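Every protein chain except one is present and positioned as in the full complex.
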Amino acid sequence: MAKETSQLQVALELGMNEQEYNNVLGILGREPSGTELAMYSVEWSEHCGYPRSRTLLKLFPKTGKYPTRAEGEDAGGIEIDTNCYVIFKMESHNHPSQVEPRQGAATGIGGILRDIFTMGARPVALLDSLRFGALDNEKTKALLHGVVDGIQFYGNCVGVPTVGGEIYFHPSYRDNCLVNVMAVGIADSRYMATSKAKGPGNPVMVVGNRTGRDGIGGCSILASHEFSEDDQKRPTVQVGDPFIEKCLIEACMELLQGDAIVGIKDMGAAGITCTTAEMAESGGVGMDIDLMHVPMREAGMEPWEIMMSESQERMLVVAKQGREEEVIALFTKWNLNAAVVGHVTEEKILRIRFHGDIVAELPTESLAAGPVYYLPAEEPEWLATLNSTDLTGLPLPSDYNKVLLNLLSTPNIASKRWAYQQYDHMVQTNTVVPPGAGDAAVIRIKGSERGLGMTSDCNSRYCYLDPYIGAQIAVAEAARNLVCVGADPAAVTDCLNFGKPEKADRFWQLKRGVEGIADACRAFQVPVVSGNVSLYNEGPDAAIFPTPTIGMIGVLEKVEQYATMAFKSAGQQIALFGVTKAELGGSEYLAIEHNMEAGMPPMLNLQAELSVQNCVLAAIKRGLVSSAHDCSEGGIAVTIAESALAGNLGADVKLDTVGRADMDLFAESQSRIVISCSADKVEELQQLAVEFGAPFCVIGTTGGDRLAITVAGNKLIDLPMTEVITAHSEPIFTAMAN
Amino acid sequence: MKFGVVVFPGSNCDADCHHAIATVTGMEVRDVWHEDTDISDLDCVILPGGFSYGDYLRCGAVARFSPVMKSVVEHAAMGKYVVGICNGFQVLTEAGLLPGALYRNDHLQFICKPQYLRIERVDLPFTHFYEAKQVVSFPIAHGEGRYFADAETLKKLEDNNQIVFRYCDAAGNVTADENPNGSLNNIAGICNERGNVLGMMPHPERVCDRLLGGTDGKKLFKSLVESLHIQAISMRGLR
Amino acid sequence: MLYHVNIEITLKPTVMDAQGTTIERALHKMGHESVSNVRIGKFVTMEIEACCEDTAKSMADEMCVELLANQVIEQFDIQVTSLEVAA
Partner (left out) sequence: MLYHVNIEITLKPTVMDAQGTTIERALHKMGHESVSNVRIGKFVTMEIEACCEDTAKSMADEMCVELLANQVIEQFDIQVTSLEVAA
């Protein structure tokens, strides 16, 4: 310890406030050691303890259509078949990725995968939701390049297919990119694991990778003097190794088939600190740990370094007494370390020893009993004016073909193939609907007739204009995307990316966003089974657009009954479920053609949304539909263009008008799905629409090699498919070509 | 008739191959841990895709020294069948069971997509159910699938008809545009002179199910079973 | 003047080098027990046209910082040798 700094100063340096430091004094009845301070500072931080968002998270529904497990573990899930659970979670790795995109994204994947298999679920799919600044500058390209490279490097090697995700570009993310990764796993409920430590005397083991000085830069205030001037010794970014993770997955799966262990937890933030504290706390026990036994990568590490280290690919295991040799043998088979570092104690004390002396000794609960903050929330004063911007006087485009081509080629709408073809999206041979083929991904589950749909969504421009509606739309669109591939929306995970919560307007955005998610999820009867909070996402001059990313899972009763978005054959009917409204607020069209981000986001009526979704889902199940694709960024014109180019088939469409042709084509009205079907199915679809109370009308036919859209008698769009395809497929390749 | 799928640390297509072969052929399939050395019960050994030993140093460089590889070499020497897919192909070249080498794709990126292949030989135990010059679609998924061999080795390969698959377009034209990684002569797969060891970058096990968008891979495994039949019969004939 | 530049890029000593460890284990298994401290890095060689050695060196330095090395986890070492006899 640096003697001349007082423990209070140290606490402040570690990001605690004076009140928190006094709480520690109260709990211990003495001055805390450096190690103890470090432990409290992380456990009580927003990252682990959620002191600022915890109360909000309570708003989320924890039950829904399917039997749900949403409490007490790192990830949650639902039961979709007898003994078959889907376990999933989304987590952010924004700040590490901004510092070191490749390793930041890679370790993000490693971390979220461990959250899944620590529960005994085998990871079967990954999705990544990414946001960057505008694609027009080299720095953004370098970030995008690094992040995608990190995802392919880790995901491909670890053998989990990356089946979906999203990439958006907006200036608000220029200095604070978002990297949200979602992992999905399948567990046999008979072999599911818990993270509760139980049974005094049971051995506590550290397994997997060795422990080094990864990711402890934040604590370097604790560095003793001979080290402190040389921060080389303390890399602040963690470095991941997917090969070790792959071996760790196999070892853990094998381990959990047997009964040698009581509990297991993955090491993420502040590795040994969090895992020992949380496992002991949730098990209502204590632990006595000797850091001398932790497998080390480098010599001379101080106790707090070992406690804080974020070295990757490690787990904490509580084994049954007398079974430790089995555990060690199993990990040795996979060339992994496994060592007994201590044991579970009756007395609820977390005691950490090092070189014979006790470096930390604290009541287990005290680490979980961190402070809770109720922060003031205030609607930003600029919002009202922005919302009431008058959009009725906008000039109409002179050339609608050009507008459509512009929209198809903006990086937000253009094909993301450049990224997803670098991901192995087929390994494990379950991928039924791959990236680019539908609104969501679909995988099969070997040994079950069920299928799984999965998607991640958030239009942050809507959330910027109204975080409550924006968040609701994120949920509605995720559900709609699942319906479009034939999946029944079943459960949600979320990643709340917002700015500094101490600023009242940012906290208001967070609060409204959470309320929006909660209300929408109740309407869809889907629980929020897991998630993650990432605050303090700020650039130098402003916060990022509020981005409550929604990850949603859907269930296909029979996996064969999936749908994709491509038109399948010429001469089919094209029909629209839902109605186009006179609204342009927050649309991509408004941003691209009028460079405005103003007005109100599209309105959302959850009942109308449900009727459309239930109807289309029923239609797909009955095999009435050849393709389905929802209307989102760019409006119905882009939707039709995308179904056409995916099937390499032209289309001839006629639309009624709501008063302005740009609204008819590019409005982003919600609750709309464009389908295609053979002519003889139209009547049955009509009846179905009436049954479900969903608006339905035939708007055109497929075929030919041109895309034509007529509005109120005027052929406003008439383009050769080749041009449409090029506009959509090439922009990102071109931007990223060196 | 028994298949074995070798599991190296870091293999990640082992379960896929196991599942595909078992469902397509109905034959017995067992996993072979890379430290096992007794594979005498196997008629055909599969070296699956993945990142054996993290592909440290070079793809397949370390896996080649796993104990099982000695037995695989003997297995091949007996004329029994060996199939290396993707990382398995890399292991076979590193082990010297197949000529040449595979290195970094010319565009320096990992690429995963469906890919048309032209089948250059249908007189092999792996391919006799396909038609001559048939065009099939198998997915590729690799970062280091660029095939190289020195001029004279390459000539020898061509002269002995050891090239089994070439990257091509839908019509079977072998062109530079259709070459996904810069492989010499658009080589996607080759066999040894004797014709009992096959190495290929594309993944037949990924196209063995309608649900996954294709079934072109089935015939490869069915051909093997058929060949094993014939082999078994002729062997009985010898006694 | 033309200079030959040799840049060695290695992981910082505190960054895990799983590759090195795995290769060392493999070498031991193959009977080379007397080997230790195996580490693996990459190197870049190039020729630079510059007025003097210092300029060449500082150019190379710039390239490492900008592109060749990732200083968050890597360190680099630059060697410059003249390919001509100074006039």
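For clarity, chains are labelled A, B and C in written order, and residue numbers in each chain start from 1.
Basically, contacts are C-beta pairs under 8 Å (C-beta built on N, C-alpha and C of every residue); 3 or more make two chains touch, one makes a residue touch a chain.
In this text the structure is predicted, and so the values were computed from the model without any measurement.
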{"item": "Hidden partner interface residues of chain C, rising order", "value": "8, 23-24, 26-27, 30, 32, 34-50, 59, 62-63, 66-68"}
{"item": "Where the unshown chain meets chain B, residue by residue", "value": "57-58, 61-62, 65, 93-94, 99-101, 103-108, 148-150, 182"}
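Rule of thumb we're sticking to: only the chains that are shown with their structure count from here on.
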{"item": "Shared-contact residues (touching 2 or more other chains) in chain B", "value": "53-54, 56"}
{"item": "Residue numbers of chain A (touch at least two other chains)", "value": "241, 243-244, 335"}
